[in-house]
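All protein chains of the complex are present and in place, except for one that has been dropped.
Here is chain A:
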Amino acid sequence: MEFLELLSPAFFLLAAAGAIIGIVFGAIPGMTATMAVAVCLPLTYTLGLQEGLALLLGLYVGGISGGLVPAILLNIPGTPSSITTTFDGYPMAQRGEAERALKICIVASLVGGVFSALVLFFFAPVLADFAIKFSYVEKFLMIFFALTVIASLSKNIVMGVFSGLLGVLLSLIGSYDVSDGGNGEYRLMLPFMEPYLAFGFSLLPVLIGLFGISTIIEEAEKGAKESSQEDKVNLTKGKPFRFSVFKGQVGNLLRSSSIGTFIGMLPGIGGSAASILAYTQQKNLSKQPHKMGTGEPEGLVASESANNGLTGGALIPLLSLGIPGDSTTAVLIGAFTLQGLQVGPLFIGENIDTWYSMITALMFANVVMFVVMFYAIRYIAKVVLIPKFILYPIIVMMCTVGAYAINYGIMFDVWTLFIFGVAGWIFTKIGIEVAPLVIGFILGGSAEVYFVKSLESYGEYTVLFTKSPIAMVLWGLIVLSIVVSFMIHKKSKQHSGESK
C-alpha cells in the first residue's frame, strides 16, 4: 500500500477540480471532454505525475458527465455521447421535470463510472499480462486490428480505412528515428521543412488543433450564434426526484454500464455508439418501448450509465496495450508521454503505484462528480448560458498555451495547431473521419517499427500470418471485424432503402 503515501491533499483537490472543470466544459454545448483535457494540459506540465493524472482523469469523468446538462435543458447534447439523453431528457424538461431528469442521469452516471473503473481495475492487468507475450508481429497485428475496428465502424468503411492510413502517413513525417532501429534519414517532406519537422508533428498540437481549433472554425462558419432557448430552462415545476425511480432499473443500469465499458474497450468508437447501443437494447427489452423517447427515466438510465461506463473501458486498451480507446484517451496518451511514461503491456507492472493512484483518482472523480452535480445542479445548469463570444477566444488562448508549452517553447507547435485546426475543419467536409485519422496518427510510428522489425527479423511476409497461434487469432479477429462491418453497412443500407 505504498501508493497511499503518494496521495496528497493536492491529489484529491486536483481530481475534484478536474471533475468540476470537466463538468463545466461538458455542460457547454460544443465543448467536449477531449477539449477539456487538451485545454487543461498546460496545467499539468509542472505538476507531479500523480497530481497531473488526477487532474486529467477528473476532467475526463467530469467532461463526459457534464454533457447531460444541455442535453436535458436545451435538447443539445453537450458531448456526442449524450445524444440519447436528449430523447427522454428534453421531454421531461418540457414537462417541468428537468431537475428530476438531471438527477436520474447523475445517479446513472455514477453507477456507470464506478462500474467501469472496477472493470478497469480487474481486467486491465490481466490483458497487460497477456500482451507481454506479444512479439513485434503480434504487436503490429494488434495495431492493425485496432485500425480495422475503427475503420469498420466509420460511416463509410473505405473512407474510414483511408482516414486511418492518412493518419499513419502523417505520423511518419520526419526522420526514421535511430533509437527505433531506423537510419535517421528524413522522409515525406521538403528540405526546408527539416528544421521544423525533424521529429515530425507533435502529438498534442495535432490533437488540440483537430478537436479544439477546428470546432471554433466550424462555429465561426455557422456564425457563432448563441442558443436562444434560455427561457426553456425550467428545473422544478413538475415531479420531484426520488431514488425509488430506480426500482426495477438495476438490470438496465448494469447492462448499460457493461455495454458502455465494452464499447469503450474497442478503439476509437466513442461514447455516442455506446449510449445508442445501450438505449436501443433497453428499448428492445422495455415493457413499454413505445413510451421511450417521450420522457421515460429508463431511457436516461440506459444512456447515461453507458456513456460513463465508457470512461474506464476506454482506459483498458490504453493502459494494457498502449492503444487509446477514444479521442480523450488519445490526448491522455500525450499527457503520459509528457510525464515520461510509456503506456503499454509493461505499464501497470512497472508503475504499480501510479496504477493504484489512477484507479483512486478515477473513483474519487466519479464521487466528486456525483456530489457536485447532485447537490449543485441548479447552479451548474446556468453554465449552458455562458455566451460563446466570451468562451471561444479563451479556448483558442488556452489551446495556444498548451501547444507552445508542450515542447518547452517551440513556436512551430503553435502553427501545427492552426494547420491541423484548418485541416480538421476541411476533413469533416470532404468525408475524412477524424477518429480513425487520430488513432492512425498515434499508432503509425509504432506500426512502422513493429512491421519493419518483423520482416527484418524473419525475412518473409508469411511470418505475419504464421508466427504464432495469437497471430492467427488476431487475423481471425481482423477478418471478422471487416466481415461484420460489411454486414452492418449492408443491413443499414437495406433499412434506409426500405424506409424510403
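Here is the rule we use: a residue touches a chain if its C-beta (ideal position, glycine included) is under 8 Å from a C-beta of that chain, and two chains touch if they have at least 3 such contacts; residues count from 1.
The rule is simple: contacts and distances are computed from a predicted model.
This figure omits one chain of the complex; the name its UniProt record holds, of "WD40 repeat domain-containing protein", "Pyruvate dehydrogenase E1 component alpha subunit", "Tripartite tricarboxylate transporter TctB family protein" or "Ribose transport system ATP-binding protein", is "Tripartite tricarboxylate transporter TctB family protein". Residue A:45 is the one among A:45, A:123, A:246 or A:475 that touches the chain not shown. Contact with the omitted chain, checked across A:122, A:192 or A:408, is made by A:408. Hidden from this view is one chain, which touches chain A at 42-43, 45-47, 158-159, 161-162, 165-166, 168-169, 172, 175-176, 182-188, 213, 216-217, 220-226, 387-390, 392-394, 396-398, 400-401, 404-405, 408-409, 411, 414-415, 418, 421-422, 429, 447-448, 451-452, 455-456, 459-462.
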